[in-house]
Each structure stands twice: as structure tokens, then as C-alpha cells.
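Note that one protein chain is taken out, while the other chains of the complex remain in position.
We call the chains A and B, going by the order they appear; numbering starts again at 1 in every chain.
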Amino acid sequence: MRRRTLTRRWSFWCLVLLAALALFGGRLFSAPPDAEVAAPFSKPFWLDRSLPPTVTADLTPDAPSAEIPWSWGAPSRFFVAADMVADAPGRTILWTKPGGRTVEIAPLKKGVERDGRDMAFKRALGLPPFADGAASLLDERGTYRLSVDGQGPWEGTVRLRLDGGRWGLFGTDQRGRDIAALFVAGIRVSLLVGIMATLIATALGTTVGLAAGYLGGWFDSAAMRLVDLLLSIPMLPILMALAAIWGKGLWQLVLILSIFSWMGTARTVRAMTLSLRDTAYIEDLRGIGAPTAYILRRHLLPETLPLLLATMTLGVPGAILSEAGLSFLGLSDPRVISWGRMLHEAQTFGTFTAGAWWMLLPPGLGIAVLCLAFLDMGKYLEERTDPRLRGGALS
Amino acid sequence: MIAVRNLSVTYRSSEREKRAVLGVDLAVERGRMVALAGESGSGKSTVLMAIPGLLPATAATSGEILLDGRDLLTCSEAELNAVRWRRIALVPQGAMNSFTPVLTVGRHVEEELEVHLGLSKREARERIPALFALAGLDGGLAARYPHELSGGQKQRSAIALALACNPEYLLCDEPTTALDVVTQRDIVVTLRRLVDEQGVGMLLVSHDLPLAASVADRLCIMKDGRLVEEGEPRTIVDHPANPHTRALVGALRELEEAP
Partner (left out) sequence: MEVYGLDKPMLTQFALYVKSSLSFDFGISFLTGRPVADELRSRVPNTVALLGSSLLLSALLGTWLGIQAARKRGGALERLVLWGGALSYSFPSFFFQLMLLMVFAAAIPIFPLRGSLSVPPPLGGAALFLDYVWHLALPVLSQVLLGFGGWALYVRNLMVKILGEDFILMARGRGLPERRVLRGHAFRMLLPPLLTILLLSLPGVVSGAVLTETVFSLHGVGRFLMEAVTGHDYPAAGASFFLLALLTVASTLASDLLYGVTDPRVRLERGRGR
């Protein structure tokens, strides 16, 4: 079971897919990820087909009526809003039931809004205060019709929204946001933080490792003591403190993560440099008077590069997990949608009280799959640079 | 008597097969020393390790290894454990780290006495000085850890350990490599004395032809997994029959005559 070509690794295709989603996934959704699109805690659409779906309809002067087939129980919310340039006197919004009975919703005025839960609206419909407006408006099965009736010009849009209990691939969260859209937006943050933090950390570690290994002496011992020190410090509490002091922004997070994860690379690079430093060809270079910087840049760095690529890939999961952990603890920018943040919100609002497990699974599995993919990719790269490892761990 | 009959060993890995030993016949009697010489990679160590059943799992064997008529190749691990050390002991290569680094060398000897002879810890401890003396060592070294001993001391400790249960046969795998010439001589003399005085039957594996020829009663030469020559050491050195042996002896002569 040896998979040596890149395209035959599952992780390669997994990463390609996730990267494509991160880049173009936003276009799959009509609304931005932080828009409220359906009722809070709507279930995924495939979960329970007896639940009413979420339906929207727009009326314009060109299409002044819309038909809504309905074969479920009452929706949780009935909402009509008019987005008008000006009032249209003489026109009204009408709701026609399948049996032919007509209900006048509202006169077509600028900024008019009607909500089935609204007291004034219920009174206008002639309902008692504790009745459910949506239930009384949708009490039959068949085709309903929403239309703009009357005479006179009008310009604008009348929007109807019936909140059912289902929405999209993954349902909605406590604010009625589409979890699938949030999930796709979260990929970008995880990839960005994971890759940027490891890139910076690798650059830092390589510089320190090369310098320590090649120069030796006091710099080497000082750098290695620093590495030991940083490695023995528990990371998460420090990250928490820095995030609390320094700010919760994404770039601060990337910097904090990279400052605390360059040590492994520095050690590896130093060890490699040490073994290369005394080889004959490097000594020859030194003998003919090549400057140190030249030797480091043109000869030692290229030798360590393939290995670096592997260690870098293996380092990404750590950064992703740290970011997720901090966000989960609520130490991230609340305006930035990330998988860790989604889990934080899932725990704080409702996963357990509302039983909304669909808030939990997509971001959590997303993190796990992304990390495993990077791990597998790193193992693959490691095996390519060091054939002795072939047939090892996960291949 | 240990009789090796038509022994073949093949190492199998997923990529290739290596035939290390091809139809070797060999006999070791008590009170006699047989030397097995040849260049490295000729399969001589494989023959030695095959006798107590210590080849890796990747090795496939055929033929017979008879200990007083009983075939060791068909024995179970438990049956082999009864034979190992009580009847056949091993002195490993000097370069091998054959002692567990976190235990004293004395502890290794005690363990054998406890497991194989059923001695108590105290009885075992009392026997150590005598065993160490037999190997030409001071008994005080038993309290040392392996890394605290010199190469020669370690090799002598290995001999003391091998003698723990008073075995009938001793298999010595390059017991003198990685040691200086004086220590080499001393150890060979010690081994020879064990054969003469204790009546141990010994198989000495060495790539050092003159050394082997000088102490053994019988000399076998291996090349590429086959036994190419066998006989009296003096005869072989003076009148080598096989071209390979001739080359080996010739190279030796040149070395001796060079200065």
C-alpha cells in the first residue's frame, strides 16, 4: 500500500477542495455569511422533511404577485416588509389563501413591516393577543398567493419571508445565520492563520537555526537555551495572556502563534547545519574565502529546504488547533468568523439547551479533517525527502 | 556434540532475498575448539547465531542443527530457553552492546543463576567472584555498569556471564574485535584454557585467520555462505587447497614479510 505520487494521497485532494472552497465558496451563497437568513436554530434541510422550509418571495412592479405552495404545518414566523422609494397610495398588500379568502396585510407604504408575532398586526387581523399570527395566516394546505393590489404607480420591492424549521445543508445558528456559509468562511481563517503562522515561524526558526549551527559559540548556546526555555513553557496560557493584552485581531494572533512555534524548526535546522558545516565542500568554500552569508544562503539553505517544507506542513495543524482553541475560549475577534469562534458560540448559545448539534459538527470536523490532511501531507513530504521513513506511519 | 548438517539460511525482505548460508556442515565436540574463519559477510556469524535460534524473524532456515541428536531448529521457544545458557552459551561480538545499560554486569550474571539454576539472590551473589576470576577479572567489577568498563573488561564480563551456568558449549562471535593486540591475546588464552581445563566445546568465529589458526583444533573457512575448506589449522595454512584460502594466506605472508 505505497502511495508515492502526490495525486494519489487523499490529503492532497482534500486540501485542494478546501482551498477552492476558501477562495470561491462564498459564491455558492446568495447572502453574506453573517446575514440572518432563516429562523434561529433551523435544522439542516435533509434532517426532518415534515418541518416547514424557509420560503422567501419578492414582489416588484413587473411581477406583482407570487404563488407559494404550502403543505406543512405553520411556520414559526410570517414576515412581510416593503422596501419602497415612496408611498403608493391606493395600493395594498394582499394574502390569498388556497380557499380563496383574502386577507389585507398592509397598505403599501414606505418602510412598512408586518410580523406575525406583532401585537398590532394580530389586532388588525382580528386575532386574540395570544394567538399565533403565522398559524392563522397559513392554516390550510395548498397554494397561497401574495400580491400587490389596487391602482396607482409603485416602485420598490415587497419581500415575504416564512421562517420554517429547516435551512440549507447545515441549518442555522442562534442568530439565524447559515452554518454552511459560516463554515465556508471559516476555512479561510483557519488556512490563513495556520499557513501564515507556520510560514513566519519557519522563517524565524530557519534563521536562528542556520545562524546557531553555522556560527556556533555564544550565539548557539544562547539560542538553544532560549529554545529550551520556550519549549518548557506551557503555550496556551501565554497565548491567552498575550491575546488578552495585545488584542484579538487576526494578525496579532498570527504573530503570537509564530513567536511561540519556531523552536522545533530551529532545532532541526541547527542539527542539519551542524552536520553539513564540516563536510568537505563547505570547508573548501570557506577555504577559498567565500563569505559566511553566501555559504549560508547559497549552499546550506537549499540543502535544508526540502526538509523545511515537510516540517512546515507538519507544523500547520498546531497553529490551526491553537487558533481554534483561543477562539473557542472567546479570545478572538467576534467579528471574524472562524471555526473556533463557531464552536465558542455553539457552546455559549444553545448547542445543549436547543439540542442544536448541527452547530457543533461542521466546524469541529472541519478542524479535524484539515489538521489530518496537513499531517498526512507532511508525512508524505517527509518520506520523499527521507526515503528511510517510507512505509511508516500513515501510508 | 553440536552437529550442523546442511544448514542454509535465507534473509527475506519485501524487496529481495539474500542467501547468507548455503549447505554448511560443521561439528563441535566437548573439549575441542573449532574456528570458523572468513571475510566479513561470508555467513559465519549467521551460522553461529542460528545454533541457539537467534536469527531474526526474516531469516528462513533449512537443514538440521543437532544437539546430542535433538534438532534445535524444530524446537519451540520454551524448549530453546531450556537449552540456552545452561548447555549452550554465547560470547557476543565485542562491538555489540550486549549488556542492558541500566543494569550492573553482576546483575546480569545473577539473573542467569536465578532463572536457570534456581539460586536465591544471595547464593547467586556469592558465586560471582569465582566466575569473574575464571574469566580473568576482579570480582569487584561486578558492581559496575557496562559503560563504566573498558572494552577488554566488558569482553571478559561477557565471558563470565557466558560461564554462569557452566555450559557445555560456548559460541564465541568475534570475541576479540575492537580490542588491542595484547588484550586480544589474553582473551584468546583465557578461551583456550576454558576448553582445556573445563572441557567446554567451543565454536570460535573470527575474521582473523592467523589468530584462529593459532588456537583452534580445527579450522573451517567460509566464503559467500559456503564452507570452502576444513581441516587441521597447520595443514590449511601451509598447504591451502582452495584458491580463496590460498589468497587469504598469501596476503598474510606478504604482510608478515613486508617489514
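Following the convention adopted for this analysis, a residue touches a chain if its C-beta (ideal position, glycine included) is under 8 Å from a C-beta of that chain, and two chains touch if they have at least 3 such contacts.
Since the structure is predicted, the reported quantities are computational estimates derived from the model, not experimental observations.
Which of A:Thr5, A:Ser50, A:Gln151 or A:Ser232 touches the hidden chain is settled by the complete complex: it is A:Ser232. The missing chain, though absent from the display, is touched by one residue of B:Val24, B:Leu67 or B:Val83; that residue is B:Val83. Note that of A:Leu15, A:Ala181 or A:Leu331, the residue touching the chain absent from this view is A:Leu331. With the whole complex as reference, residues 232-237, 240-241, 244, 317, 321, 324-325, 328-331, 340, 343, 346-347, 351-352, 355, 357, 360, 363-365, 367-368, 371-372, 374-375, 393-394 of subunit A touch the missing chain.
For subunit B, the residues touching the chain absent from view are 52, 54, 77, 80-86, 89-90, 92, 96-103, 108, 111-112, 115-116, 145, 147-148, 161.
By definition in this document, only the chains that are shown with their structure count from here on.
The geometric centre of subunit A is 67 Å away from that of subunit B, both derived from CA atoms.
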